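Only a single protein chain was left out; the remaining protein chains are all shown in position.
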Amino acid sequence: MTIMSLSKYVLMRLIHAIPTLIGIVLIMFILVRVLPGDPARLIAGMEATEEDVQKIREILGLNKPLHEQFIDYISSLLKGDLGTSLKFGTPVIKEIMARFPYTVQLAIVAELFAVLIGIPLGIISAVKPYTKSGYVSTIISLIGSSMPIYWLGLMLIYLFSVHLRLLPSHGAGTPRHIILPAITLAVLLMGNIVRITRTAMIESLESNYITTARAKGLSEKIVVYRHALKNAAIPIVTIMGLQLGSLMGGAILTESVFAWPGLGLLLVDSIFFRDYPLIQGIILFFATVFVILNIIVDVIYALIDPRVRESLWMREQRL
Amino acid sequence: MDERTEVIIEKLKKAKREQLKLTWLRFKTNKAALFSLYVLAILIIIAILAPYITPEDPYAFDLRRALEPPSLASPFGRDEMGRDILSRVILGSRYSIGVAFLSVLIGGSVGLVFGLISGYYGEWVDHIIQRITDALLSFPMLLLAIALVSVLGVGLANVAVSVGISTIPVYIRLTRGLVLQVKSEDYVIAARVIGKKSGYIIFRHILPNVISPVIVQSTYYMGLTILIASGLGFLGLGVQPPTPEWGTMIGSGRTYLFSSPHVVVFPGLFILITALCFNLVGDGFRDALDPRVRVLVKKVKI
Partner (left out) sequence: MKEKILEVKNLKVYYFLHQGVVKAVDDVSFSVYRGEVLGIAGESGCGKSTLAHAILRLIKPPGEIVGGQIIFNGYDLLKLSEDEIRKIRGREISMIFQDPNTYLNPVFTSGFQVGEVFEAHMSLKPKKAIDKVIDIFRKVRLPDPARRVNAYPHELSGGMKQRVLISIGIAAKPQLLILDEPTSALDVTIQAEIMDLLKEIQRDMGMSMMFITHDLGLLAEISDRIMVMYAGRVVEMGDRDEIINDPLHPYTKALLSSFKYYRKKHLPVIEGSPPSLINPPRGCRFHPRCPVKTDKCSVVEPKLSSIDNNRFVSCHLYGDYS
């Protein structure tokens, strides 16, 4: 695949993403404006006079007609200004950037656990469906998709922090702090990964090209790991991409349980503080990151599956 | 309608019944799914009868007995307010399962309708709906639910609506895809050529073909919405205490984890079991309805 067509593809996806992003912004904008309660009054406090509240309204621009507010909002967004936190008084973007690395850290470690354990389990359960390892994998994938992770987190804390006194129960700081949160989140992710790996491998193994590979006299190991797996990789990468949603949602809950100082915890806290600029900013940020990550997944997809490259090439010709 | 048509209609109805019976038989061969279905039935009955079968009043508190560990009198122990946890878990089934059911109902019906419209009418209607769906899909489900709750406020109704809305995009996508498939089938084209009204076509021809996958998806979603709704409860953004929603119970009880884990263990266990059963039943439905799946039988000695 040429560099040219690859960058064209990325560009095209980014352009397509713009209406979606605008939609997200619009939704957030409408939602916050629709909320019951007067932000100006909330900021001013209970004892403020009508005058004060009015002044705050002016500062916040709440007096202007809605479409003007929207345009203001969009223009400040484009400048990278997500507003100012009501609670902290600092720019929202600053708070987000301070906590974002923690969430990323947690996400990466959790995903790594999930993939390193989940994919082999999925392969085993596909290749040997009626043996012990097969059943174990099926059970793990089931539990992973049915488990309330915050409960799992609490159980793990009880087991490892209280009972065994092995690992810290909350906060961040040392490498040991990340273990329990990452494992908790990984269990959630593993559920899907094991299941999809298994399904993808089974489907791949039932394909006709596997019969050809066997008829050539190739060893079963090569048949499974080279032929079946490479084809199964396609849906597996897809699911890892789709999982980004669960990853984010799971991160929010996990950070809450373990007091892990990431973006998810900040979001929950900001809801309790009624810090609307912060809430809005974080949600927008999450959604945008999600969209960008999906584009990256699509690019990886194109790199793995030559047929996708072909249709991209054809689309490029038409462009 | 003449006699022959009546006979044909009778035969079709009989065929439909036969097919349902066959699907049920296929479902039954999946032991895990069958067992889960029974467990779910029991849980639903408990949820319906809840107020009448709790051993104690789920709201009655007695601070002298706070955090009592499980005993014969209170098999699940007592919470931080001295309330009997078993009773609260029983009543909680109403809220947890109820909210999940409501969410799926809301999300499913709205999603189904819009998916049908989007898929059938196409063109600009489809375009608009798809753009909105894209925007909604770019939020992870929990995040969307949290966003909605932060706007609508907390409480049972708002949770049901928020979680319900977060399920809509997937329903729309699913339905639309199926509609597009069915739309190009010959019998649908034939119906349009004859001049049947759109509503009739959608209802009689397209809907029956769309129903099965939607049911399978809804079953899976019941499991997922229970997790999300109770997640909101845990975060304090869902059903509010003292209402004994399972997630909310875990949220209020977590402070006492170190000393009295039983406060947290039992509600969570029930969430796990319920979600597990929904997933297994969902798998069972999917396999039973998928014509390609061949069910293996034990080997016969020749």
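Think of it as A and B in the order they're written, each chain with its own count starting at 1.
The rule is short, and it goes like this: contacts are C-beta pairs under 8 Å (C-beta built on N, C-alpha and C of every residue); 3 or more make two chains touch, one makes a residue touch a chain.
Model, not experiment: these values are computed from the prediction.
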| item | value |
| --- | --- |
| Omitted-chain contact residue, chosen from A:His16, A:Lys128, A:Arg176 or A:Lys230 | A:Lys230 |
| Residue among A:Ile143, A:Leu156, A:Ala182 or A:Ala213 that touches the chain left out of view | A:Ala213 |
| For chain A, the residues touching the chain missing from this view | 207-209, 211-220, 222, 227, 230-231, 304-307, 310 |
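Assume only the chains that are shown with their structure count from here on.
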| item | value |
| --- | --- |
| Parts of chain B lying in touch with chain A, wherever the complex brings them together | 131-132, 134-136, 138-143, 146-148, 150-151, 153, 223, 227-228, 230-231, 234-237, 247, 250, 254, 257-258, 261, 264-265, 267-268, 271-272, 275-276, 278-280 |
| Of chain A, residues touching chain B in the complex | 19-21, 23-24, 26-28, 31-32, 34-36, 142-143, 145-148, 150-152, 154-155, 157-158, 162, 244-250, 252-253, 256-257, 267-268, 271-272, 279, 283, 286-287, 290-291, 294 |
